[in-house]
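Handing you this structure, nothing more for now.
With one protein chain withheld, the remaining protein chains of the complex are depicted in position.
Our next item is chain A:
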Amino acid sequence: MGLLSDPVRRRALARLVLRLNAPLWALPVAWLERTMRSVGLEVYTQSFSRKLPFPDETHERYMVSGTNVYGILRAPRAASTESLVLTVPCGSDSTNSQAVGLLLALAAHFRGQIYWAKDIIFLVTEHDLLGTEAWLEAYHDVNVTGMQSSPLQGRAGAIQAAVALELSSDVVTSLDVAVEGLNGQLPNLDLLNLFQTFCQKGGLLCTLQGKLQPQDWTSLDGPLQGLQTLLLMVLRQASGRPHGSHGLFLRYRVEALTLRGINSFRQYKYDLVAVGKALEGMFRKLNHLLERLHQSFFLYLLPALSRFVSIGLYMPAAGFLLLVLGLKALELWMQLHEAEVGVEEPGGAPGPSVPLPPSQGVGLASLVAPLLISQAMGLALYVLPVLGQHVATQHFPVAEAEAVVLTLLAIYAAGLALPHNTHRVVSTQAPDRGWMALKLVALIYLALQLGCIALTNFSLGFLLATTMVPAAALAKPHGPRTLYAALLVLTSPAATLLGSLFLWRELQEAPLSLAEGWQLFLAALAQGVLEHHTYGALLFPLLSLGLYPCWLLFWNVLFWK
């Protein structure tokens, strides 16, 4: 009991805080402008604002407005046709101030050199990824996510590559690199190789997914650690989140990486000079580019920094899984035809006067209803939580973010109760053939969806295929119904999300308890919906509009009467 348990008082307090909208920490824009100008850059600012669909509990923001500051180093005697970007995303708690210092030092050093052939843009964004998205949208003069941003006054041509920097302290023990971007897009492997070359040259300790590079590949330890790193990358790519501001650059065909400085309990620490040297080397190499990075792979999986798995090796795995669905669909088709032929034959023998049962017509009509209903449930799952959050907060004592998440879970669980209701609508003629036809359609639907997903985001497609394909192939109304029901529930998209969260933390050697896992799951649901609205991440619409209706069809098949 207290101030916040009364919904009326809670709403009044929330409205007061929102109206005040006083940021706890703001970017020192005037100081940055002055400093960048004294270093010799052309400085511009850009303001942006955005009202999120519901308050973000993780980053504690709802109505976001901020200013980005960027300075352009013009290359001497060049025509400003190409540029490189060094960006430092600053969050609402000044966790990245060391990186701003390194950025200014690098800018001062770069300004005195005569060998630059491309312009360099030094970008400091506010509200980390939201500011980066605002800047990118204004630079390319598009409006993809509904951000209101002021137009940019200074441009530097086509951006060839970008590096994002995140430092938490002024000494680092290792540099971690993040490559996975929005919707599982990856930069060209050449950029990662560039980073790895400079790690080796500078003697820096570089990690991937927070794990060190395995030294010996001959015994079992090396491949096992490689497998852990690979699984971590698969899970991160499948989530479709931009893990760092580099992830937002990839949509605009700008190859980008995020470098994070980690300060752990190791004894040997590198100061910022070492990090600066690595960055300077990377930028000098990128300066030499004659063409955009395109020579190396765009689709790969990384078991270690110096090893990769190319698409030719991993795609057949997904292909074989989808083949299972195809073969099962073929089997059902043959069974349907046999049943039809079997029905026709005894009817034909006595004479042509016996009317054949219009089996095909009933089959098709009985298919439409479950399809429409499950698709409508998917649509409700996609649209209702954000639309109905205000209604939910009026009737229940919850915050908006919690309302959204709870509505999501409620609609998801309500879908489980459907089969008991649809059968009142559907006629029960030829019950056996009905479920076979429905399962055939559902298998083809699932195969098509998973195939399309695997082509754009292989990790997501493979993860969903490994969980959903066995359950989908096995689902049928006869046999041990509770076992099949349990299997189907355990492999539904939401359960896959929950399981992968536990697996992810397990691989990072920070295992979760059940309660923590549940909290993380709820936060992940809220983040998924938010990222769809703010950056255009596709996981939430894919799961709600595509895979959840498909899974509901299998649930219908399982409970066919």
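Operating definition for what follows: a contact is a pair of C-beta atoms (placed from the backbone, for glycine too) under 8 Å apart; a residue touches a chain by one contact, two chains touch by 3 or more; residues count from 1.
In the analysis below, contacts and distances are computed from a predicted model.
K.L.:
Looking at UniProt, which of "Mevalonate kinase", "Coatomer subunit zeta", "Phosphatidylinositol glycan anchor biosynthesis class T" or "Origin recognition complex subunit 3" names the chain we cannot see?
P.N.:
Of "Mevalonate kinase", "Coatomer subunit zeta", "Phosphatidylinositol glycan anchor biosynthesis class T" or "Origin recognition complex subunit 3", the absent chain's UniProt record names it "Phosphatidylinositol glycan anchor biosynthesis class T".
K.L.:
Return the single residue from A:S49, A:S65, A:S80 or A:T197 that touches the missing chain.
P.N.:
Here the residue in touch with the unshown chain is A:S80.
K.L.:
Which one touches the absent chain: A:K211, A:R236 or A:R251?
P.N.:
A:R251
K.L.:
Where the complex has a chain not shown, which of A:M63, A:V142 or A:L490 is the residue touching it?
P.N.:
A:V142
K.L.:
Just name the one of A:L290, A:V341, A:A417 or A:L514 that touches the chain not displayed here.
P.N.:
A:L290
K.L.:
Quickly run down the residues of chain A that touch the omitted chain.
P.N.:
Residues 34, 37-38, 40, 43, 74, 76-77, 79-82, 111-114, 140-142, 153, 155, 157-158, 251-253, 290-292, 294 of chain A touch the chain that is not shown.
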